[in-house]
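Removed from the display is one protein chain of the complex; every other protein chain stays in position.
Should a chain be cited, it is by its letter among A and B, assigned in written order, with residues numbered from 1 in that chain.
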């Protein structure tokens, strides 16, 4: 007899979160709560200059006046922002010169996650900037990059070492009061990555950051700033996994990308934070603001594979300000069990001859809800703007939902916009066809899902694509429809 | 190799097969002919293990093993291949990737390692040449946007790749023009040897001019009503199916 749906369901339910373990490292953690004193203390602890402290306070004051948005198609218990600790750092030495100095327990954690730093360093040629909770603990390959004039470091370090760059660009794409979560992040961001590629430089390797959440009750507020100067190129990888926890954890990151004239930024994300257990208990709340600004002839390409988090609220966007600039968004969002995802993009066409492409693949299983929400806006001065959008949903089982909310606004008669959306399921005839060729049901589903997601997977850098495929399989195991 | 005894099967309570007996030995080609709705395709699906069909009586034994409790993929691993009448589309999965997965899954079932890439490539090259298949075709999504002829040729290509012991060709000739028919038939003939067997299911005699059967069976109302040699097919073509329908059951 073939594998039945019931058996598959059972197996899925018993499948624990693959990366669900927790490292015990003593932490230097702030007491819970948020007010101006906490922000000043945080800024002081990080030895920030006064302008940064003031910038945070300004954002905090803005945030206090704002209300948490409710328009997204997600339902959750709102976090108590006074019940969160806004600073936590691994307690050992603040910085390491080599990996040998890193807490062996931490290294072990990374190994179990499959992120063996030393191996990756050698084999993949990836420079890894690891954020363990909030403080950057290891930065590799810095030297190689420095020779090209590339700056790749933690944002805290950048505030110390390159204040002129940070001051010039931070908050220019995502203003401190842009939205509720961005304002909160601006006030309390703990750490994150900073990257600057000088004029005309092609970054020789994929830059990569692994974020983790590893401390009970600590929210994470990363801040990433990537600046590609004129004619430069960088491919940036961001990957996330988090240990299993009972309590909901809040994550509110801000990512700003600036692509100056003729520059190109490729930003890829694989997100696999703890999605909660099969009852929908626990899991990460992921409220992220990601936005890029394109100057003349510049290109920004977002690729994301979202399989984790209990709640995902995320719209990586492009402001196509310069003439001939290009924005791309390729996304796979998988939801299972009780996960909820409301994700998509905004393409704002301001310059002439600007082009954008949106390919979104949503896969819903279990009792999850998966929404695409997007905006394509063509301004009155954006002559000859082009957009193509495609949103496909795959439903597995009859207890989940797939939703599409595309907003399309055109104010220029030369605009050409095409939007398509489809909904489908995995057909029994497809499964039988695969079975007949000797492929079992579980593998057949993986194969079909892979085919469905192919256009997006193809956009990922090689080593990431493999990891992403694995993640898709793990996330959907057993959820046959 | 294959022994079907007094097989009764149906779908959703509707009886379709009402006592089919059939024995196929290595090296043989059997043709099963019959009018529409006689149960030809059902027989193929039951042998391949499609779950929609329920066996109420009788048995299907393959190499001494009763297949009733055997999953479709395990049947495939044992060497049963069905060329589908309506091949299914799988968007985004290329023919090559599909074949790699299928071959390696079968190997895994037999406790073998994945097929080395160079060997895989060699086999793909050989078999695609055998069936006159353009290599570009192999990187297209499985059956998506394929013409009727391309789909059928792709089925035979898969058969060639998987090297089954028993191949069932379900109306492989339908929708093929004469050139495509010749290529497909040619492929089947080249793949034929003393150890494997083929069951050709068809409505018309046309395909049997190219794939010469050792035995011809005529199925009507869920039973094999007449068996004979290839001459029977010609006789059937001449007299039409009404001849069978009128004849008392032998």
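In this section, a contact is a pair of C-beta atoms (placed from the backbone, for glycine too) under 8 Å apart; a residue touches a chain by one contact, two chains touch by 3 or more.
Basically, contacts and distances are computed from a predicted model.
In the listed set "ABC transporter permease", "FAD-binding protein", "L-lactate dehydrogenase complex protein LldG" or "Fe-S cluster assembly protein SufD", the entry agreeing with the UniProt name of the missing subunit chain is "Fe-S cluster assembly protein SufD". Hidden chain, full complex: it touches shown chains A.
Of the candidate positions A:53, A:412 or A:469, contact with the hidden chain is made by A:412. Only one of A:396, A:446 or A:476 touches the absent chain when the whole complex is considered: A:396.
On the side of chain A, touch with the chain left out of the figure occurs at residues 71, 378, 380, 393, 395-425, 481.
The working rule: only the chains that are shown with their structure count from here on.
Interface residues of chain A facing chain B in the complex, by the touch rule stated above, are 1-3, 427, 429-430, 432-441, 443, 447-448, 450-455.
The touching residues of chain B, counted against chain A in their complex, run 48-51, 69, 71-73, 75-77, 81-82, 84, 87-93, 97-98, 101-103, 105-106, 109, 141-142, 158, 162.
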